[in-house]
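Each remark here refers to the structure printed beneath this line.
One protein chain omitted, others in place.
Letters are used for the chains, namely A, B and C, taken in the order the chains are written, and counting of residues starts over at 1 for each.
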Amino acid sequence: MSDFVHPIERRMAFTLTSEERLRRQLADTWYVPRGIVGWFSVADHKTIGRRYIITAFGFFIFAGILAGLMRIQLAVPNNHFVGPDLYNQIFTVHGTMMMFLFAVPVMEAMGVYLVPLMIGTRNIAFPRLNAFSYYVYLFGGVMLVATMLLNTAPDVGWFSYVPLAGPDYTPGKRADFWAQMITFTEVAALAVSVELVTTIFKTRAPGMSLNRMPLFVWSMLVTAFMVIFAMPTVVLCSTFLLLDRTVGTQFYNPAEGGDALLWQHLFWFFGHPEVYIIFVPALGIVSSIISAFTWRPIFGYPAMVMSLVATGFIGFGLWVHHMFATGLPALGLEYFTAASIVIAIPTGIQIFCWIASLWRGRPRFHTPLLFVLGFFAIFVLGGLSGVTLASVPFDLQVHDSYYVVAHFHYVLLGGAVFPLIGGIYFWFPKMTGRMMDDRLGKVNFWLFFIGFNVTFFPMHILGLEGMPRRIYTYPDSMGWGTLNLVSSLGALLLVLGGVLFVYNVVRSYAWGLVASDNPWGAETLEWATSSPPPVYNFLHIPVVEGRSALWNRSPDASVVTGIRSDVREVLLTDVMDAEPVTVTEYPEPSIWPFLCAVVTSAFFVGSIFTPWALPVAIPPLAVTLIGWFWPKKRDHAREMEEHAGDGTVPPEGRLRALREARA
Amino acid sequence: MSRRRVFVVAFCAVSLVAAACEREIRPFQTLAVASARTQKPVLSPLFPGGQPLPEPNESPFQQNAYGTAEGKRLFDQFNCTGCHSHGGGGMGPALMDDTWIYGSEPANIFESIVEGRPNGMPAWRNKIADQQVWQLVAYIQSMSGNEPIDVLPSRSDHMRYSTPENARRAQTPVQTHAP
Amino acid sequence: MIFRFGGDQSAFDPHGPIARSIATHGWWLLLVCIAVYFIVMTAFFIALARRRRETDDLPETSARLTRNVGIAVALTVLILIGIATSSVVAGRGLYSPSGAGAITVDVVGHQWWWDFQYHDITPSDVFTSPNELHIPVGVPVVLKAMSTDVIHSFWVPNLMGKRDLIPGIVTNTWIQADEPGVYRGQCAEFCGHQHAHMALQVVAEPMDKFQQWVRHQREPASEPSTDEEKRGKDVFMQSPCVTCHSIRGTDAGSHVGPELTHVGSRLTLAAGTLPNARGHLAGWIVNSQSIKPGNRMPPNALAPDDLQALLAYVRSLQ
Partner (left out) sequence: MAVEARAENTRRVLDVAALPRTVFGNQGLIWWGTTGFMVIEGSMFVIAIVVYFYLRLQVRDWPPSLPNPGLFYGTANLLTVIVSLLPAYIAKKKAEAFDLAGVRLWLAILVLFGVASVVLRFFEYFTLNCRWDDNAYGSIVWLLLGMHTVHVATDVVDSGVLLALAFLGPNTNNRFVDYSENSLYWYFIVAWWIPIYLTIYFMPRWL
């Protein structure tokens, strides 16, 4: 930049009174609005993030209950607990909800809550978009729950293969609701990803160059990029499906030049990265917890970052290993075998680096670390069974059998949910200001760990014994009864663990020990502020001096001044080295994003029933959007006096001033 | 006031449930018990008198997406298309228009199928189970758009023959006289 | 023992060349993976349990760790290369038989039953065998995989891996059994309400018995001998049965449902759902929806004597 202004380093006096004045001013500048209208206007990343997390766990519980119903149905052969019609809805909603309404959103929610704190800024970029994305996600999820209660739930499996999901073989509106649920959640996820990328690239505290970014932030960055490149595909192919079903397009109709495999290519081009979108943030959580509970930075930071990025790239190159049985040319299949096997390498590197960190550090076995250790025991096994699935011949036997069911529960529950629960135990004090009960936590862990393995390990054997997935019952003669019963009993332990977890959360929230700012002595910036953080996150934006923001912090560390506290000003830094570049202003809370989300949702649901929803929806949509972006009158007045203050040019005569600057 | 609002909400909820159930239920064996009526293997070609008109509300397939879709499949498989084409008509009358010679009520259509009609419509008594007749009835009504929009079938996975049922303009049935 | 991999559909109980090569490869995969798992876990537990030393934070310690991690990664890469190679080797000949196929059979998927169509140059000799694939032992049989409605997946674990049946696409695969026997298979791609009850039998017989079976299948249905069977035939012809099912040699010629010409000689009813016994057949005809909810066969309330006659006739179709 030609007219690049450098910040000035100097010493400045601070007194308790000035600090107190600043604190008060920041508090009422970054206020969180009250009242009903206020509740729907909030744009603070912590509030929205918290709602995101709670909502996601709500769906997790609902989908978990459905899983319980499935285990009841399968516990004994020829069971008549639920019929095929209901069972198909149950397993479809279970899978759909776990993937689209729990796993991805909850990980992004952790990012929404933690990233701004970890990189030392006051709010997430585009806070109103953030609120909008939450409400769209919420309404999409509520819609799916409603369909389940209205006997209108999708019943074609979470990947809705056509033609079964097409107009000819799924009458009614069940599959349409599935396709629109995709649109809801993807709109939300894409919006959050754009916010996260911008936040991470532009609003890091001065000194936090890319090579000093916490691994969790790296993992959220990789995830956000994967979402941005993967999810447009599923939005597109589910739109094709909806159009085929409602207005009679022919995308998937072989008789009219369409193709059934097109769906599988498009869906899995999204669907495989999806797995890593869920799993990569969990890696970040694991790193945070390990470093905090060994009091050492993670071993091999550059290798870890490289592995995350590599995973993000390779993840797009192996979708066809979901289609080995379709009879595609053998040569292509072998390429995808190779690709699927290659992705084990970056994962391996990370596993080894973590083991090295544990070896070097002094582990303290609190609940969060226990969940991470459980993650090791489970995820390594799931990863290895994944390697076996990458081999075409072996996959031809176990594909779509319970072996696969076991595999992806090992990688998703073990690889993502265990670290997530650990992360909740880890960050709960930061989010609520109270510690979670460690003793209950340990019981909770062992219930989960044992319950999980008892439930899902037998499924490997069931798969090798030829039990296909998605069957609502099986004959006694197949000899699958015993293992299924064992598995169902294990599910009981999982349920107990879940209940205990919820109890622990509620109880600790009300009566837990009050937490200090940094109860675990962790290294990242979120622990530098109070627990729970104030609405403005940091009284002074810190200047980061090393990779471990807190551990490498010198006693006389510098802080940022010159950011106005009477308006919502945020410091922007440059992408690579986090040099201060400019100061920008974030919008106030507003009800418009919520209204816009309401209109959008109404449009999505309406379009299931008639194409006329589009023309009907456009005017209100335009109104809400204009309301959203319409400037406030006082901006102008404020800018006048603002420019009277600082060194920048006043609004009028800008051209002249600029010419002088150039000359 | 507030109670009124509660009532309205409750009413909407109930009607929503009702609509969804009617549309989405898969009544696999609702007619299993009652299906004996028109089905007696008759070993002599003589019929003992006329049959009582079945009540339309006996059918679980009106306004039901599953039944309509099954009817659409059977309409092909039983070769109704041979005479009626895909509703456009051929040897037999068109079924996607508004003219109904023998009545447009489900019961009338049921009878037309079971009893047959002059000028070529064969009697399908004992050849098509009641359950399937009712499914055909539901589909035949949908051909002229006389079903809720969310029940009408869309395109099939076949060659395209005409605008899908859910894209046709609904025809108000007009009773004409038998030729 | 829980690890028996028993049951009719075990992938580790191979009776054909394809299944055998996959099983061998699979055992190796599993053993390697289990070994790796235990090595990693050992390292993991040592890392947790070891006694901490003062030297842990010295740079040379880190250097040693770096070296060890490097070695571990190198080993991982080697193992993965090994797996990839063995997988490619095992994959050879999976897709097309070594020799020419003795016969070609169309495998057609329906909701929710299988149709196996045996071709022949003389059209009259073409016949179909629903839900029961008969093959000669020891020779490869070429299968043409196709579907008339949704995607199904043909899977007989004892003999071969999966091959999807995709509407609009015809792919070739093959199957071979090394010893005579009846091998159970099941649809492996979710295909709707009765995905769970879409099984099939592969009957492998010596060539001469197989030829004999083929000759028998080509014959039209046997004429009813007893009066009851005759009455049963009339019942069949004057009830909804005739609208969907065909019996070669009679007026019943519809192909909506499975062909019944030799239904009496089959092992199972309703795609492996019921054993082929008189009582089961009766229940199936009267109200199949209570047995296989959502299947395409409507309930048929027949008068008791009509039903008995019909049963006698259908059972007689050997």
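Note that in this section contacts are C-beta pairs under 8 Å (C-beta built on N, C-alpha and C of every residue); 3 or more make two chains touch, one makes a residue touch a chain.
Treat the numbers as computed from the prediction; the structure is a model and nothing was measured.
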Shown chains that the omitted chain touches within the full complex: A, B
Among A:A13, A:I36, A:L331 or A:A510, the residue in touch with the chain that has been omitted: A:A13
Among A:V583, A:A602 or A:V616, residue touching the chain not depicted: A:V583
Option touching the unshown chain, where A:V136, A:A179 or A:V235 are the choices: A:V235
Contact set of chain A toward the excluded chain (per top definition): 1, 3, 5, 7-15, 18, 125-126, 129, 190, 193-194, 197-198, 201-202, 206, 228-229, 231-233, 235-236, 240, 243, 247-251, 253-254, 256-259, 262, 265-266, 543, 556-563, 571-572, 574-575, 580-585, 622, 626, 629, 631, 633, 635-636, 639, 642, 646-648, 651, 654-655, 658
Hidden partner chain, residues of chain B it touches: 155, 160, 163-164, 167
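Criterion: only the chains that are shown with their structure count from here on.
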Maximum centroid distance from chain B, chain identifier (CA atoms): A
Centre-of-Cα separation between chain C and chain B, whole angstrom: 37
Intercentroid distance (Cα basis), chain B paired with chain A, Å: 47
Multi-partner residues of chain A (each touching 2 or more other chains): 85, 163, 168-169, 254-255
Of all residues in chain C, the ones touching two or more other chains: 149, 167, 193, 293-294
For the chain B and chain A complex, residues of the former touching the latter: 16-17, 20-21, 23-26, 28, 65-66, 68-69, 149-151, 153-160, 163-164, 166-167
Footprint of chain B on chain A - complex, ascending: 85, 150-152, 163, 166-169, 171-174, 244-250, 252-256, 609-610
Residues on chain A engaged by chain C in the complex (per definition of touch): 83-85, 88, 156-157, 161, 163-164, 168-169, 254-255, 259-261, 296, 299-300, 303, 325-327, 330, 333-334, 337-338, 341-342, 344-345, 348-349, 351-353, 355-356, 358-360, 362-363, 373, 376-377, 380-381, 384-385, 387-388, 390-401, 458, 461, 464-474, 477-480, 482-483
